[in-house]
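This structure is in structure tokens; I'll ask about it shortly.
With one protein chain withheld, the remaining protein chains of the complex are depicted in position.
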Amino acid sequence: MTAAPPSTSISEAPAGGRHRRWYRDPGRLVPVLLVLLGFAVLASVEAPRGRFRTDVIAGRDEAFSFEFAVSIIAPLGRGLYTTARATVLAFTITLVLGLVLALLRRSGSRLVRWPAAFVIEFIRSTPILVQFIFFQQLVRAIDGVSLGAVQILILVLGVHYATYASEAYRAGIDSVPKGQWEAAIALNLSPLTTWTRIVIPQAVPNVLPTLGNYLVAALKDAPIAGPVLGVPGILFAATAIRGDTFRQVEPFLLAGAGFLLVSLPAAWLVRRLEARVAYERT
Amino acid sequence: MEDLILSEGQYRQLLVGLRVTLSVLGWSFLLGVVLSLSVGVMRLSSNRVVRGVALVYVEFARGISSIILLFIMAYAIPILFGFQQGSRLLLASLALGLNMGGYGAEIVRGSILAVPKGQTEASIALNLTPFQRLRFVVLPQALRIILPPFGNLTIEILKGTALVSLIALTDLMQVVSIIRQQQLANQVSDVTGLFVNVLMIYFVIAQVINGVFRLAERALDRRFSSRPGDLPTLGGPATAAAGAGG
Partner (left out) sequence: MPTNAPEPQPASEVSDKGAAAVRFRGVHKAFGDNVVLRDLDLNVEPGERVVIIGPSGSGKTTILRVLMTLERPDGGTITVGGRHLYHEEGRDGSLRPAGEKHIRSVRSDIGMVFQHFNLFPHMSALENIMLAPVQVHGKSKSEARALGLELLEKVGLAEHANHTPGELSGGQKQRVAIARSLATDPAVMLFDEVTSALDPELVGEVLSVLRDIAEEGSTTMLLVTHEMGFAREVADRVLMFDQGQILEDGTPEEILRNPQEQRTKDFLGAVFEH
């Protein structure tokens, strides 16, 4: 891999970009930067507090009241923000723990490899809902430990998707041709240098879209924590409105629409990344 | 880890929940497969309207959170369409099946595209209708590529079935909550036993699903090699050319 020839400025992107490092390619950098920006905002800013207005009351026999729907946008939005924020925090765990699991899974010792494989498979193939409740009960049963609902959500969601991410990392590492490892040995590079300068730079571009998909998937699982753990996320907000007003059409439909507003652009970004990587591979 | 074995009564309760879990899984799988195949084919239609409708559905199904879709199905749809007596189990299966169909359609679409173009050309040369091309030539070959990701998808749906406990269906997970309430009432503090048991049940079902799909893959692979006994009366012993592959 060589850097871009000096004549090609980054702004005039497409042609001849084959050999540039992936982070100098705007087609990949932009989605990644947007995600990172979202990450930063969500991680640092908490949702504003405040209760929703109770003065808008819809007619009893109206199946769908537009006025009422508008009045509940604010609390649902706050809930969505909380959900997204928790997802993003959970995903930092996913990114780190996933790599650890992937390395354990590739370990030379069977004593490490097999248990890691079992744990990954076990967590992957059991419902996250059960894991939420199990962990919540476990925490409650242990004296001296107290975790809030949001913290439980972040931990369980992060670990759950770490098992998915580990497989993505593994596939990414395996996608680096054997010849690259052999060349690194032939050049007598240290294991650390081999990983940081040879393997990871080649694996990362292939792994990014998959990780992006899992981020979207995690976002879709996060609302479960509302009714189960009481995390004031989007679904919790919708259920609360239902409890307060006995109206259930608007809050859930709006929750669905609001959710799509976040997940569709996110999925679109991931797909752009995917297309970019697929293009570079050919 | 004192009590990993539950009481017989508790197992009996779990079995009742398991039945609900499995029927939700079965219905949503059925719907999911039908949607996957039809929408996956629609995505490749030459008609722009058909393609557009399929795309909107796929984006919706993959974009929405299955738990939110489930709540919409259980609470909003019956009121909007005025059937308050609808079966919760079917509504829940509908939600999960819709969800699965979105992902499945993309798998089907990708697999159809992966079948070599010459296969379609040969079936055109034999004058098969578009439906016959799909039915006899393209889909049987696409199926080989479809099966592994469909196994994973089915396990995702299995995991999704636990959500139906949140709309008051007594599935496996709901039974667990009930047992846990009983335990708390009896001041049983250990939660590990109960949850290890139920997680194991889910894990085992997932492995069974895995196994079934593996078997199906192997059965399919067998179609790509010769079939003795299919033709009883041939001129001579049909043994030649074992090593003729080139």
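Letters A and B name the chains as they come in the text, with residue numbers starting at 1 for each one.
Here is the rule we use: contacts are C-beta pairs under 8 Å (C-beta built on N, C-alpha and C of every residue); 3 or more make two chains touch, one makes a residue touch a chain.
Since this is a predicted model, take the numbers as computed values, not measurements.
Looking at the complete complex, one finds that the omitted chain is in touch with B.
Taking the complete complex into account, B:Gln119 is the one of B:Ser23, B:Ser38 or B:Gln119 that touches the chain left out.
The missing chain lies against chain B, touching residues 116, 118-119, 121-130, 132, 136-137, 140-141, 220, 223-228, 230-231, 234-242, 244-246.
The rule we apply is simple: only the chains that are shown with their structure count from here on.
Note on chain placement: the centre of chain A and the centre of chain B lie 24 Å apart, centres being C-alpha means. Residues 59-60, 62-69, 71-72, 75-76, 79-80, 82, 155, 158-163, 165-166, 173, 176-177, 180, 189-192, 195, 198-199, 202-203, 206-207 of chain B are the ones touching chain A in the complex. Contacts from chain A toward chain B in the complex involve residues 63-64, 121-122, 125-131, 133-134, 137-138, 141, 219-224, 227-228, 234-235, 238-239, 242, 248-249, 252-253, 255-256, 259-260, 263-264, 267.
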